[in-house]
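Sending over a structure as structure tokens; questions will come in a sec.
Left out: one protein chain. Kept in place: all the others.
Our next item is subunit A:
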Amino acid sequence: MADEEQQVPTELDRLLEEDPADLYENAPCGYLSMVPDGRVAKVNGTFCAWTGRTPEEVRGSRLPDLLSAGGRVYYETHLAPLLRLQGVVREVALDVVRADGTVLPCLVNAVEVRDDDGRPLLVRATLFEATSRRRYEQALLAAQRATADSEVRARTLQQVVSELAAAGTPEQVADVVVRRARAAVQAGGAGLWLAAAATGADTGRPRPVVLAAADGLAPELLAALVAAAEAGAQLVRSGEVQVVPLGPGLRERWPDLATAMAEAGQEAVVVVPVSAADDRHLGALVLVLGVTDDSELISLAEPGTRGALVPADADLLATLGRQAGQALERVRLLLETVRQAARSAFLLEAARLLAGGHGMTETVEGLAALAVTRLADVCVIDLVTDRGLVEPVVAHTDPARRHLVEELRDLHLPRRDGRHPSVRAMVGRRTVWLRGVDDADLQRMATGPGHLAVSRALELADLVCVPLLVDNRPLGVISLGNGAQRGPFSEADVETAEQLALQMSQGLEVAARFELESRTSHTLQASLLPPVPPHVPGLAVAVRYLPGSSGADVGGDFHDVVALPEGDVALAVGDVVGHDVTAAATMGQLRSVHRAFLADRPGPSELVDRLHGSWPLLGLPRMATAMFARLDPATGALRIASAGHLPPLLVAGGRAELLDVVPGRLLGAPPGPAPEWKGELPVGATLVLYTDGLVESRTADLDVGLARLRTVAADASGDGPADPGELCDRLLAALTGPHRADDVALLALTRLR
């Protein structure tokens, strides 16, 4: 049995009977023992084999000298202090550097062996290889960073979109894009160049570019970039984000830019197109990559490697460029809409002024005042009249300078052959726009030293003169001026001035035509009415005619007094329908026909019959009412007939009564009889014939008007025989106001004996 128990030791037993020295030397992990100053005192074979170093090399080194830079820092800042403070560290990841310079990732456990007083004697450390763990960690880190970077880009884009949405001006858009783009790719500096707004004439040449915003660019570098941009850098044309490194190509084409970049530590220029939704190029976002002055810290990128842009950042910049372009378009459209609305409001106000029915002077003054609130600092309006250019209307925004334009008004009467732009505008019949007025311009246009002094004092920088034309005939000229503070006129301003001139020309034309017509018709009417009634012994006769108060209106009212050779007197008062030249002409014709018919001495009724009968033959275009009377001055025998006319008034001894004349039909209406009223005009009594303009008004009833007529006439007559002229004036004063819709004809006749 004992034999059976005493078995021959197997190979396994022999191996398990481990030799401590062999176990240490060939353990599956590295062993290091260090004295308190960190120097390695003892190392096992495994560590030496892993690192390719001999035990002699390792011994005498300090552990941190065997580690990577990160390991060294960790050792000195964490591991050594922790061992000192807490005696143990576990599972610390450290990179050991092999003899050939490659790195061996390890996990390290270490304990500090102390004496009874707590003083350190020795540090023992075991090291396990952790290559695959480190590989995994690095892959994880790379993935995390990619995610974080992509989140940062997404956030940048989100911020830019929201900030652009809040931007209200092109300057704000530019500022957002420049700042955000620069931060997003950590550029040394950035600037946004925009193509200048399109001018009327497209010359086909590239439009000048203007710097809209810049951030982080040193003055010299900015100047070099501006110069390069002005020299027509066409990099943006490709539509792609372009990275131009600071190399021979750049040095050759833009040597100044290359020098400025080198001095500022910048290594590449990035050009990002800024385009509208329809791919129109609006400008370019330009960034320089290299040293960033934002942080006081040293850049981790080696010099010479800072000019690179990763594709994701290039994509981000391209997107920012597009976003900026769209925002610019939106903002410009918005501003244009606002300006358009302001222009429309201005022109509407001008139209109201023109339609306001004020006098010409008042209207023009109002327009000048309006122009200096909305359009310009100074406004001068010259008008041509029959007498040539008249004293202009002037206005100035600044009350303190109003006296200057008033002086100007007194001095400014440019000669027709003068060089003043207002004269050139009138003579050339086109807008003259003088941009950037200088002293030489002022001297050229001045009419004299006084004029020059005032012009200088006004400090105008921009001048626009727009002629007022009707059928290519100049009526005048509007001159607008802006000082330096208000800035030059825009194309839109000039367009608005031209619109204003057009409106004014039309308004002035209408007014002029109106005045002419009004003058013509009044002249016509006056010529158709008999100038003075004839003198008839024993009678006093007065006639009055008042035109309607509304301008060009002329009426068809008439009166007529004819002394017949036999001694009788024929009277007529009538009213042709309408208030225009036709009515006046009809009235003239009617009066002529009346006189012609009187040759046969028809009585009043017969006269009405004859007129009815011949109306179609006469071809008179209008209907009319009329009253005819025949008086024998010797006896006072009176006969009256009415064709639709208002009844005559008899005034005597403080009494006034309407005669009961039965009215026949209107002249021009289907004929009908006009019964003849027969009576007597007593001595001292006055017969009054009138038209409806005297008693009718828009606000009161005809009966009320007639009642007032009677009252006023009765009051005016008094006791003795009335003076018919005075009676007429009293009646007109009491019964017609300053605003008459209708004209008035009035005839009063008093039998004196």
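To be clear about the criterion, a contact is a pair of C-beta atoms (placed from the backbone, for glycine too) under 8 Å apart; a residue touches a chain by one contact, two chains touch by 3 or more; residues count from 1.
Everything below uses one rule, namely that contacts and distances are computed from a predicted model.
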Suppose you had to identify the omitted chain by its UniProt name; would it be "succinate dehydrogenase", "Cbb3-type cytochrome c oxidase subunit I", "Pimeloyl-ACP methyl ester carboxylesterase" or "ABC transporter ATP-binding protein"? "Pimeloyl-ACP methyl ester carboxylesterase"
Among A:88, A:152, A:310 or A:596, choose the residue that contacts the chain missing from this document, as touch is defined above. A:88
Could you tell which one of A:39, A:280 or A:655 touches the chain left off the display? A:39
Touch as defined at the start, partner being the missing chain; which of A:73, A:484, A:526 or A:662 qualifies? A:73
Can you name the residues of subunit A that touch the chain not displayed here? 36-39, 62, 64-65, 68-70, 72-78, 80-82, 84-93, 95, 111-114, 118, 124, 137-138, 140-141, 144-145, 295-302
